[in-house]
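Below is one structure, written out as structure tokens; the observations come after it.
All protein chains but one are shown in place.
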Amino acid sequence: MKKYRSVIIQWMGLILVILIFGIWSGGNLFSKYNLNSMIITATPLLIACLGMSFIFAHGGMDISSGAVVALASLAAVVTMNGSGSLLLAVIVSMLASMACYMVNSVITNKFGLMATITSLSIMFAARGLVTYICQQTPNESISIASVDVTLFKKNYSFMVLVAVIAILVLTVVFNYTEIGKGAKAIGDNSRSAGQNGVPVDRTKMTCYAIAGLCVGIAAIFKLCSTGMVQSTTGTGMEMDILVVVVLGGMSLSGGVSTKISSAVVGTFTYVFLVKGMTIIGLNPNIVVLIKALIFLMVIYITAQRNTLKTIPR
Amino acid sequence: MDTANVILEAKGLTKRFGEVIALNEVSLQIRTGEIQGLIGENGSGKSTVSSIIYGIHSPSAGEMLLKGKPYAPKSPLDARGHHISMIVQEKDTIDMLSVAENIFLGDEGRFRRGAFISVKEMYQEAEMALRKVGLPQLDAARPVGELDFETRKLIEIAKALYYKPELMIVDETTTALSHDGRMKIYEIMRQLKAEGKAVLFISHDLPELMEVCDSLTVLKDGELVTTIPKEEFSEGTIKRAMVGRTLAGNLYRTDYGNRLTDQVAVSVDHVSTEVLKNISFSLHNGEILGIGGLSGSGMHEIGKVLAGHIPAREGTVKVFGEKLQGIAHALKLKVGYISKDRDVETLILNESIQDNLTISAWSMLKKGKFFILPRDEKKFARVQIDHLKIKCSSGAQLVRELSGGNKQKVSFSKLIGNKSKIMILDSPTRGVDIGVKTTMYELINNLKHQGHAILIISEELPELIGMCDRILVLKNGRITGEVKRHKNLKDVDVIDFMI
Partner (left out) sequence: MKKRVLAILLMVMVVAGLLAGCGASNKAGNDPADVKKVKIGVILYNYTDIQGKEIKNYCDNYLAKEFPVTFEYQTAASGDNEAHLRAVDALISTGCNAIMSGYDTVIGETMEKCDSAGVYYGILFGEAKNEADKDGKYNSYGNWGTTEQSNLYYSDYFLGGIYQFGSDHGYELGKTYGQAVVDAGVKKVGAISFPAYAFSDAIVICQGFTEVLGQAGVEICPDEKTGGLPAEAGFISVGDDTKAYIAKYTDMDCIFGLSSGMDMVLPAINEVGRLWSPSNTGTGSLKLASLGYNDSSAKYLEDGTLLIGGTNNYVESVAYLFTLMFDAANGYNMKTAEGSGFEYNATINYPTFSNMEELKDMETYMLTTVNNDFTKCSVSAQEIKSVLKAYGGSGAWSELSGLVSRSVAEIKEARQ
């Protein structure tokens, strides 16, 4: 009972957000357009957050996702325009994103750098590359040419389907395989995990690869909904992901208390919250401010809780 | 007793660190014109006594009298003000500062002239102090970092002497020094004695103490055993006083037949690491092999090498004839290991008992190639919890919440659960109460009879003597002796190899 208390609180929070804004907006929150719009926002965010949970679980941190989305989108759009194949573009996007995350993981683990710092440099490198390439084009952006991307852009059932599959598959991997369990053990005590036979470096690498895969998929959805890549593509995604997971009650310090359901409930809460605030006509700058406040608040609460965790000596 | 020339008297000193009692009701007297020795095993409370006298710790109970007046130093500076100085075991100088600055650290005020410190005066004073310890040629302006260890120790002594101590404490200073360095310190101590001052000399080098001291106080497990006057000094008496204990009941196994199988489980062949030097031995199935030694002897390192945590720099470790390569390989070869730092290296305190038990058994629990189902995990954990009677509300309880004994039971269960054939137990009964201890010993004995190869690394001699078929003793990274199980085996027989 106690174990699930925090989970219940998060879901209750979501329901509360839906109820408050549902009523406040006079039901407008549930209009067809708004629901569809929320599906478009939620799908890539949810998939990225699910993947990132693996990084957070082992005590890692990543702020490069926005820039990686841009880079993966760029790789995808170039592939798409070059080959005319959507499938190939999806694969290229996933590979590009995975490559970024693998580099991140290797640098972090082999050279013992702080994960945040490594991801910061990946962020600058990826963002810089995208900006440079975009500047070489006449429109300072590269658009999807003749490929039909309706599937990723307007097919809402497809989006929900992909999201549901992602939730199911990643939940299983997270909870019922050596990868997820190992990641959590590493997050709690990497020394002990290692001495108990968890392959620490390999598990971390796998986690980053999973995160990369997910961010790559998210990038395709984002690319298709905007139709183009430019230097600003994906900006702010990394912050959105952090807000989502903390809203979902994920402890960013990693370990067994990391629940992948945080990504799910967090995404829904975030999307409903932001949409709700927009509908009731809050100034967009205030919406950003509130996002920041929520982030700060949840981090504070999480930090408070974490100090209770006695660190073994 | 003659109290006329007692400079410091301690009455019923007690010091607790949380639950641990480091010092229990210790009373002693230190006299002027006397060098008093203090001896005991690791953790017997020697250093606690000195740190209380020198104001580093304050006692939980008891009182001290200095020249008949109550004495309760608040800090080392305070102690120094009462003319008590101490030279400590560890390096106590700051590399960046000059010799003179080190000598007068914290007391620079004495050279204050207006707003400034008179450096010239400070150097002059320092050179005077250095002359007293036989370092007249040393430039007081040199940074201490440039000097060798021995000179730095002498600077500390110079610093101690400068404050004209009535009582000087020398805490295990000599162990790291060369013969000449030691001689210098002995000389200084004797000189102090001649001047009618008192010296408290802490060491675990028995011959040294016997040579220098006028009387010897023996501590054991935080309690005062006895004070032996010089006339009664003999190695035998002192050792007996240090370790002599009578054991209640049969805590350990009672059989003495050395039934070893011929099957070699682990063979260690000329292994050297940073700490270990040319270690060779073999561990048989059905054998309990003990590793003993003082801390710093490298005994704990052996466990880590066998479990694959530390690679051998030279030599090989073979498990069932296969050359050991890393942790994963060791686990595959069914080598189980419980670390001395159990809470940090073996257990994951923030996870549940179930998670802790299953983590080293995932490969056994896997369904198909990937999946580990909660149902199987629960069943697995249940079996282990029942087997060792781990006291807990359920498998979901966090290990952090368990008592030391139950934590150790969880550690043991991990090894039993993943069917380890070779068990390396480093300090298996550390922080465990007597009840659980009995269970552990029983269990270890059972495992032996099931043919497991067991290596016990322990600082507790009775445990090694009581449980092991053979004991290897380590000193400075080398095996200095091997003792076979015998009914009449005494601690002293083993200690000989350690010191």
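As written, the chains take the letters A and B, and residue 1 is the first residue of each chain.
As a working rule, contacts are C-beta pairs under 8 Å (C-beta built on N, C-alpha and C of every residue); 3 or more make two chains touch, one makes a residue touch a chain.
Just so you know, these numbers come straight off a predicted model, no measurement behind them.
Q: Give me the visible chains that the unshown chain touches, in label order.
A: Output: missing chain touches A.
Q: Out of A:S121, A:N155 or A:T235, which touches the unshown chain?
A: A:T235
Q: Which residues does subunit A use to touch the chain missing from this display?
A: Within subunit A, the residues that touch the unshown chain are 1, 4, 7-8, 11, 14-15, 18, 26-39, 42, 81, 138-141, 143-146, 148, 153-154, 156-157, 160, 163-164, 225-228, 230, 232-235, 261, 264-265, 268, 275, 278-279, 281, 284.
The rule is simple: only the chains that are shown with their structure count from here on.
Q: Can you check how far apart subunit A and subunit B are, centre to centre, with Cα atoms defining each centre and the answer in Å?
A: Using C-alpha averages as centres, the distance is 49 Å.
Q: Where on subunit B does subunit A make contact in their complex?
A: 307, 309, 327-328, 331, 337, 339, 343-352, 355, 359-360, 362, 366, 370-374, 396, 400, 414
Q: Which part of subunit A faces subunit B closely enough to touch in the complex?
A: Interface residues on subunit A, with respect to subunit B: 3, 172, 175-178, 181, 184-185, 188-189, 191-199, 255-257, 309-310, 312-313.
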